[in-house]
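This is the structure, below, for whatever I ask next.
All protein chains of the complex are present and in place, except for one that has been dropped.
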Amino acid sequence: MPPFRLAFALSFLAATSLVYGQEESATAVSHHVKEVFERAAKAVVKIHGVDEHCEISGTGFFIDPTGTLYTAYTVGGEAGNFTIDFNGKRYPAHQVLADIRSGTAILKTDVATPALPIGKSEELEVATPVVAIGYPLDLPETPNFGMIAGFDRKYLGRYFSTTHLRVNLPTQRGEAGAPLLNMKGEVVGILVSSLENNSACYAVPIEAAEKIRSDFVRFGEARHGWVGINVSEAARRVEGSRAEMTEIMEGTPAAGSGIKPGDILLQVGRKKVHEPEDVLDASFFITAGDTVPITVLRGSEKLTFNVQAELHPASQRPPLIASPTNQAIPLKLDSEVQRTP
Amino acid sequence: MDEFNDNEIGKLLRLKRYEQPPPGYFENFLHEFHRRQRDELLREPLWRILLDRTQDFIFHLDVRSLTSYPAAIAAVLVCAAVISLKIYQEPGTANVAALQSGPALSTAVNAEGQWTLASPAATRIFRAQPLRSLNESADTHRAAIPPRYVLDSVPVSYESTFRF
Partner (left out) sequence: MEQPKTDEDQQLVARTQSGDAAAFDQLVIKYTPRLYGLVYNMTSNHEDTNDLLQDIFSKAYKAIRGFRGKSSFYTWVHSIAVNMTLNFLKKRGRRFHLSLDDVDASIQNDKEFLELTATSSPVREADLSELQRRLNEAMMKLSDEHRAVVTMFHIQGMPHSEISKILRVSEGTVRSRLFYANRQLQNYLDEFRKNPVG
């Protein structure tokens, strides 16, 4: 065969196989999404509640076989008289804990339930495909498919309590509290708010909810901790960090720890710090009572101080805990969920 | 020397005027206000709504209209009495259609289709349709009001500073 014809034939074959391959992978994607949806939908429920103004309706999902469920604070935080639709029936549920800082709430129903496996939001990247399952308006469980659009620290100029997942999938009212799943079917986030006419949304990373649950298991309430250091932007980047500790507040664990104003912050727990805003995530996962190793740079010297965290002043709101029931919350968590630094 | 004097404290405080809510907040405020009003009104018992509307009508009546519409007043009072009685006897099966058919009330509807007897908030809500049909009980009526489907457009809390 003349070289020209050979080249043509080969490229034609390549093109058709590419098209065929794309069709095949498109089918595979839809099949995959369907699988994730069908497996997970059983553990996602519609939540009804009554707040001081009216009835409310949202979404939540089970994370253990004894009826523990996660939802958004806007659904489970400031309402009562909860009921859930599960398996074609309606069951009563009560609030176990609601935490405004993380934007999450934990409810419980006393029934044997399927549960969603917990994933790791750290494995997500921009453009990672994700599936959300929610109860929009008065419609049945509905899948949503989209992708991670970004990891945001702030929205409209205001900082979140911890980095949120921004997801490009359309959401409708009633879907607050919906689980965000990776393509392995594991929960990596909880839908908490929408942006821009519901064309995209924010999800709190699942680790945030797990931190709250872990606090509850250990202490019976959410225990946001802090050490008492204010961080601002340093004039120059030193050792990769522009985070300068400008104020050590009086009467806090940091006062008397040996840390001095002007020290450059390098690491809090396991979290490396490069910008002042990195401190937000570090701060969120500190639990009051835990010892936090803080590494700083003073001049040319690297020093590490171990400071015992205290209760964060912002969490002085009374914790929202329902009255205890006879049903025990399982004490054993599936994995080492505490992201205490 | 670097101490703040009263003047400077005043200046610093005045600068707090620049702390403003997010864009669109004030525009949206009125909508939210109306929504709450509607909500409140829909949760009021019917006898109370009627009482308010009757009170309003009487309160705003002037002498001329009194002499012109004696039948109107009488009809309103009679309707209100009849309906209130009905409600007390059979709670939950109020027939607002009866209200509609009262001559006084239909003549009181002005050109824009708004109830002039209504308290101000009601001009937005009450169209010429019955609130409930004859056989609906109060329970099914309550069920017909949809719940608030939750998905806020802003997160629930913010951090204001970098501290840990």
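Order of writing sets the chain letters: A and B. Residues in each chain are counted from 1.
Just so we're on the same page, a contact is a pair of C-beta atoms (placed from the backbone, for glycine too) under 8 Å apart; a residue touches a chain by one contact, two chains touch by 3 or more.
If you're wondering where the values come from, they're calculated on a predicted model, not measured in any experiment.
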Touching residue (missing chain; options A:E55, A:D85, A:D152 or A:E247): A:E247
Chain not shown: contacting residue from A:H31, A:K120 or A:R158: A:R158
Residues of chain B (touch criterion as defined above) contacting the omitted chain: 2-6, 8-22, 26, 29-30, 32-33, 36-37, 40, 56, 59-60, 116, 118-121, 123-124, 157-158, 160-161
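Heads up, the rule we're going with is that only the chains that are shown with their structure count from here on.
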Distance from chain B to chain A - Cα centre to Cα centre, in angstrom: 39
Chain B - residues contacting chain A, complex: 22-23, 36, 39, 43, 145-164
Interface residues, chain A side, partner chain B - complex: 48, 51, 53-58, 72-75, 77, 100-101, 103, 136-138, 155-161, 164, 171-177, 191-195, 198, 201-202, 226-232, 243, 249, 268, 276-277, 279-280, 282-283, 286, 314
